[in-house]
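One protein chain is absent from this view; the other protein chains keep their places.
Now for subunit A:
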């Protein structure tokens, strides 16, 4: 239904093949697509969740990890409320690239953006990055940290819910960066839409 109270934009970034699309699919559609191909450009999903009895709509922009799409993906950072930076716990290079990603986020995203570090693929046996390394890194850079498995649906729901909760808190404290359009007319009238929903018998 259309009576959501808040609309948040969440952008997923990270190297190619770390499982960004799978995380989104798991969360929005509840499935794990085996053999998911590389994302081209940007993909878009929507999911409405409920926090404290209020509906929160999450616009999830799932970006391509490939280098060549970097210019278009960067343009999506700008209006994000939350950025999920994903790496693959079984692949050291994806972790090594994190500083580069942070630099890019620094450059293109709003500086108040909520940043979450996610180590994906905990179901894998061949872990290369211990949990505490990721935690350390996240702490050093002032990010939230979570390890997930899109395949096992582990922590995926929690990840997005926590984002929604955090963003809502920020929004209530008016700390949320305001973007033109994101909270604009479409969102601005949600309350009235909610009131007048259905028949006014």
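Here, a residue touches a chain if its C-beta (ideal position, glycine included) is under 8 Å from a C-beta of that chain, and two chains touch if they have at least 3 such contacts; residues count from 1.
Assume contacts and distances are computed from a predicted model.
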{"item": "Chain excluded from display, named as in UniProt, from \"2-methoxy-6-polyprenyl-1,4-benzoquinol methylase, mitochondrial\", \"Protein EFR3 homolog cmp44E isoform X1\", \"ATP-dependent DNA helicase 2 subunit KU80\" or \"Transport protein particle (TRAPP) component\"", "value": "\"Protein EFR3 homolog cmp44E isoform X1\""}
{"item": "Hidden-chain contact residue, picked from the options A:6, A:61 or A:137", "value": "A:61"}
{"item": "Per the touch definition above, residue among A:75, A:92 or A:139 touching the missing chain", "value": "A:75"}
{"item": "Where the unshown chain meets subunit A, residue by residue", "value": "1-3, 29, 37, 39-46, 59, 61, 64, 67-72, 74-76, 78-79, 179-182, 184-186, 189, 193, 196-201"}
